[in-house]
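Heads up, one of the protein chains got dropped from this complex, but the rest are sitting where they should.
Let's turn to chain A:
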(Lines give C-alpha, C1' and ligand atoms only; values in the text may rest on other atoms or scores of the structure.)
Protein backbone atom coordinates (compact mmCIF):
# COMPACT_ATOMS: atom_id res chain seq x y z
CA UNK A 1 0.00 0.00 0.00
CA UNK A 2 2.73 2.43 0.96
CA UNK A 3 4.71 1.63 -2.16
CA UNK A 4 1.70 2.45 -4.35
CA UNK A 5 1.22 5.75 -2.58
CA UNK A 6 4.84 6.72 -3.11
CA UNK A 7 4.67 5.83 -6.80
CA UNK A 8 1.52 7.91 -7.19
CA UNK A 9 3.02 10.91 -5.47
CA UNK A 10 6.48 10.99 -6.99
CA UNK A 11 6.14 9.63 -10.50
CA UNK A 12 2.84 10.99 -11.74
CA UNK A 13 3.37 9.99 -15.38
CA UNK A 14 3.20 6.33 -14.42
CA UNK A 15 -0.39 6.66 -13.28
CA UNK A 16 -1.88 6.89 -16.76
CA UNK A 17 -0.28 3.62 -17.80
CA UNK A 18 -0.34 2.03 -14.43
CA UNK A 19 -1.04 -1.46 -15.66
CA UNK A 20 1.56 -1.50 -18.39
CA UNK A 21 4.22 0.51 -16.62
CA UNK A 22 4.23 -1.13 -13.20
CA UNK A 23 4.53 -4.89 -13.15
CA UNK A 24 2.23 -6.54 -10.67
CA UNK A 25 5.17 -7.35 -8.48
CA UNK A 26 5.85 -3.69 -7.78
CA UNK A 27 2.29 -2.95 -6.74
CA UNK A 28 1.45 -6.20 -5.04
CA UNK A 29 4.76 -7.64 -3.95
CA UNK A 30 3.66 -7.14 -0.37
CA UNK A 31 -0.06 -7.06 -1.17
CA UNK A 32 -2.38 -9.39 0.72
CA UNK A 33 0.28 -11.58 2.25
CA UNK A 34 -0.77 -12.75 5.63
CA UNK A 35 0.53 -15.55 7.83
CA UNK A 36 -0.76 -18.98 6.79
CA UNK A 37 -1.75 -19.50 10.42
CA UNK A 38 -4.42 -16.80 10.07
CA UNK A 39 -6.08 -18.71 7.21
CA UNK A 40 -5.94 -21.97 9.12
CA UNK A 41 -7.57 -20.35 12.17
CA UNK A 42 -10.38 -18.89 10.02
CA UNK A 43 -10.79 -22.26 8.29
CA UNK A 44 -11.13 -23.92 11.71
CA UNK A 45 -13.73 -21.37 12.82
CA UNK A 46 -15.74 -21.89 9.63
CA UNK A 47 -15.77 -25.62 10.40
CA UNK A 48 -16.91 -25.01 13.98
CA UNK A 49 -19.63 -22.55 12.92
CA UNK A 50 -20.90 -24.91 10.19
CA UNK A 51 -21.00 -27.76 12.69
CA UNK A 52 -22.97 -25.50 15.06
CA UNK A 53 -25.55 -24.64 12.38
CA UNK A 54 -25.84 -28.34 11.54
CA UNK A 55 -26.36 -29.19 15.21
CA UNK A 56 -29.19 -26.64 15.43
CA UNK A 57 -31.01 -28.80 12.91
CA UNK A 58 -29.77 -32.10 14.32
CA UNK A 59 -31.15 -31.36 17.78
CA UNK A 60 -34.37 -30.06 16.22
CA UNK A 61 -34.38 -26.63 17.89
CA UNK A 62 -37.44 -24.57 17.03
CA UNK A 63 -38.84 -21.08 17.14
CA UNK A 64 -36.88 -17.91 17.82
CA UNK A 65 -33.96 -19.82 19.35
CA UNK A 66 -33.46 -21.77 16.10
CA UNK A 67 -33.65 -18.65 13.97
CA UNK A 68 -31.40 -16.46 16.07
CA UNK A 69 -28.75 -19.21 16.15
CA UNK A 70 -28.97 -19.94 12.41
CA UNK A 71 -28.72 -16.23 11.52
CA UNK A 72 -25.91 -15.67 14.02
CA UNK A 73 -23.78 -18.52 12.61
CA UNK A 74 -24.59 -17.44 9.05
CA UNK A 75 -23.51 -13.84 9.63
CA UNK A 76 -20.33 -14.90 11.45
CA UNK A 77 -19.37 -17.28 8.63
CA UNK A 78 -20.12 -14.72 5.92
CA UNK A 79 -18.17 -12.08 7.84
CA UNK A 80 -15.09 -14.29 8.22
CA UNK A 81 -15.10 -15.24 4.53
CA UNK A 82 -15.47 -11.65 3.29
CA UNK A 83 -13.14 -10.03 5.85
CA UNK A 84 -10.23 -12.51 5.83
CA UNK A 85 -10.46 -14.84 2.82
CA UNK A 86 -11.54 -12.05 0.46
CA UNK A 87 -9.20 -9.56 2.22
CA UNK A 88 -11.91 -6.94 2.68
CA UNK A 89 -10.48 -6.13 6.12
CA UNK A 90 -7.34 -4.78 4.46
CA UNK A 91 -8.91 -2.90 1.56
CA UNK A 92 -9.51 0.85 1.56
CA UNK A 93 -12.86 1.91 3.00
CA UNK A 94 -13.84 3.44 -0.37
CA UNK A 95 -13.99 -0.10 -1.84
CA UNK A 96 -15.38 -1.79 1.28
CA UNK A 97 -18.39 0.52 1.52
CA UNK A 98 -19.02 0.47 -2.25
CA UNK A 99 -19.30 -3.33 -2.14
CA UNK A 100 -20.83 -3.95 1.31
CA UNK A 101 -23.52 -1.25 1.48
CA UNK A 102 -25.64 -2.26 -1.56
CA UNK A 103 -26.28 -5.84 -0.29
CA UNK A 104 -27.32 -4.35 3.08
CA UNK A 105 -29.92 -2.28 1.23
CA UNK A 106 -31.35 -5.54 -0.15
CA UNK A 107 -32.76 -5.95 3.39
CA UNK A 108 -35.29 -3.23 2.51
CA UNK A 109 -36.43 -5.41 -0.39
CA UNK A 110 -36.64 -8.37 1.99
CA UNK A 111 -38.86 -6.39 4.36
CA UNK A 112 -41.15 -5.33 1.50
CA UNK A 113 -41.50 -8.92 0.28
CA UNK A 114 -42.22 -10.21 3.81
CA UNK A 115 -45.19 -7.81 4.04
CA UNK A 116 -46.25 -8.71 0.50
CA UNK A 117 -46.16 -12.48 1.07
CA UNK A 118 -47.98 -12.23 4.42
CA UNK A 119 -50.71 -10.28 2.66
CA UNK A 120 -50.89 -12.84 -0.17
CA UNK A 121 -51.02 -15.64 2.40
CA UNK A 122 -53.86 -13.93 4.26
CA UNK A 123 -55.86 -13.47 1.04
CA UNK A 124 -55.29 -17.12 0.10
CA UNK A 125 -56.41 -18.33 3.51
CA UNK A 126 -59.50 -16.14 3.33
CA UNK A 127 -60.62 -17.03 -0.20
CA UNK A 128 -58.90 -20.16 -1.51
CA UNK A 129 -57.92 -22.46 1.35
CA UNK A 130 -59.85 -25.71 1.18
CA UNK A 131 -61.89 -26.35 4.32
CA UNK A 132 -60.53 -29.20 6.44
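Following the convention adopted for this analysis, a contact is a pair of C-beta atoms (placed from the backbone, for glycine too) under 8 Å apart; a residue touches a chain by one contact, two chains touch by 3 or more; residues count from 1.
The rule is short, and it goes like this: contacts and distances are computed from a predicted model.
Visitor: Write down which listed name, "Sugar ABC transporter permease", "L-lactate dehydrogenase complex protein LldF", "NADH-quinone oxidoreductase subunit N" or "Cytochrome c oxidase subunit 3", is the UniProt protein name of the chain that is not shown.
Guide: "Cytochrome c oxidase subunit 3"
Visitor: What is the set of chain A residues that contact the non-displayed chain in the whole complex?
Guide: 1-2, 4-6, 8-10, 12-13, 15-16, 18-19, 23-25, 27-34, 36, 39-40, 42-43, 46-47, 50, 53-54, 56-58, 60, 70-71, 73-74, 77-78, 81-82, 84-87, 91-95, 97-99, 102-103, 106, 109-110, 113-114, 116-118, 120-121, 124-125, 128-129
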